[in-house]
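Note that one protein chain of the assembly has been removed; the remaining protein chains are unaltered in position.
Naming follows writing order (A, B and C), and every chain is counted from residue 1.
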C-alpha cells in the first residue's frame, strides 16, 4: 500500500551522476542515497573565496516528546528541481556569494543520516552565513518534500514545517 | 631572521594527536598542519542533534586590491588555548547548542588552504548558525593569531582584523 | 471519472467532447494516502478552474484538507490558484511541505 501510492516519490528518476550534475549546474537536486559531501564541496572550490559555510540536517532520535526510530522523505522531483533552481538563483541575487549547492535526500533514512546539505562559498564570511541560512529556510518552506516519522509504537505521522 | 624571531610561533608545541584531544575536550586548539575536517566532525556526532553548521576560512588569492601569493599565520599557543576554551564555554552558555569545536591553523599556508574550521551541532538549526558565527567572530577578535601576507612583489604586511 | 463529468453537466453549457480537457493529477503524502493512488488521469470541462478541480477531487476522495491549506503546481512549477488549466496539463496539489 505505501509502495503503491508513495513508491514513486521515494526515489529519484535520474541516475546519481545526473543528480550531481544538476546540483552542480543549477545548485539543487534530490538524491535517494547517502549525500557525498566531499563531492559537493569539491564543486565549490574557488581561490577567490575565503569563506565556506555548510549546513547538514540530520535525522534526530526525537521530535518534540516522541522517540523517532526512522523516517521517510518523499519528494516531487520535477517541481523540486525547478523550485530549487529558482531558490539558488534568488540567493545569488540577494547575497554576495560566489556559488551555492544544496541537496535533499529522499527515501528511508536512519537516525544520524544527513537529509539535507547546503554549502555556500563567498569572498567574505557574513554573506555565506546569511545565504546558507536563507537557502535552508527557503528549501524547508518551498521544496515539495514530505516527511513521515515512524515511532516506537509503530505509529506514523506526516510532519509539516509550518505547524 | 624571520625564523629567529617568529619560528616558535609558526608551529605548535604539542603533538597533532594532543592538539585534537584538546580540541575535543576544550573545543579549541591550534594546529600546524592540514586540518582534518572529518576527524573534527566525527567528534561532533550526536543522535540528538538535527543541525550541523560549519565554517571554513580559506586563504584567498586576493585581499582588497592586492594579489596574495601565500601567507603565514603565527600563534601564541598557550594564550590561544586558554582563550579558545573560554570562548567555547561562553558559546555553550549563550546558545542552545550541544557541542562546538574550532581549530586554527598556524604556519605557512597556500591559496585555498583552510586556516580556520568551526563546527557546531545542536538540536535545531538557528542556534547552530548563530553560535558558529559568534565563535568565528570571537576567535577573530580575541585569539592571539597574527597573519603576514606575501605579495607578488615580495613585499609583506602584517594584517589586522580591526582596521 | 464518469462521476466527475456528471457532476459538471449542469454548470457547463458547452459540455461536448471538443471542450473537454484531459488532465493528469499526481498525489503526494497524505493526499496519496486518501486518494489511494499516486496518479490519475481525468477529463474535465475546459472551463474548469484549479479550485473547481480540487473541490471535485476532494469530494471524490474525501480529502481532509481544505483548499486554503494547499498550494498547487501545474506542469512541475508552482502556479496560482487563479491560473487556467489547459488540455494535457499535469496538476499537483501540494500539502504543507516538511523538508530539511
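Simple rule for what comes next: contacts are C-beta pairs under 8 Å (C-beta built on N, C-alpha and C of every residue); 3 or more make two chains touch, one makes a residue touch a chain.
The shown structure was predicted, so the numbers you read here are calculated from the model rather than taken from an experiment.
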Using the touch definition given at the top, which of the shown chains does the missing chain touch? B
Touch criterion as defined above, residue of B:15, B:38 or B:160 at the omitted chain: B:160
Even though one chain is hidden, which residues of chain B still touch it in the full complex? 4-9, 57, 73-76, 78-79, 82-83, 104, 115-116, 136, 139-148, 158-162
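The definition used in the following text is that only the chains that are shown with their structure count from here on.
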Cα rotation angle, chain A onto chain B, in degrees to the nearest 5, is 180
Taking each chain's centre as the mean of its CA atoms, chain B sits from chain C at a distance in Å of 54
Please work out the Cα centroid separation of chain A and chain C, and write it as a whole number of Å. 28
Residues in chain B with touches to at least two other chains are numbered 125
Residues touching two or more other chains, restricted to chain C: which are they? 100
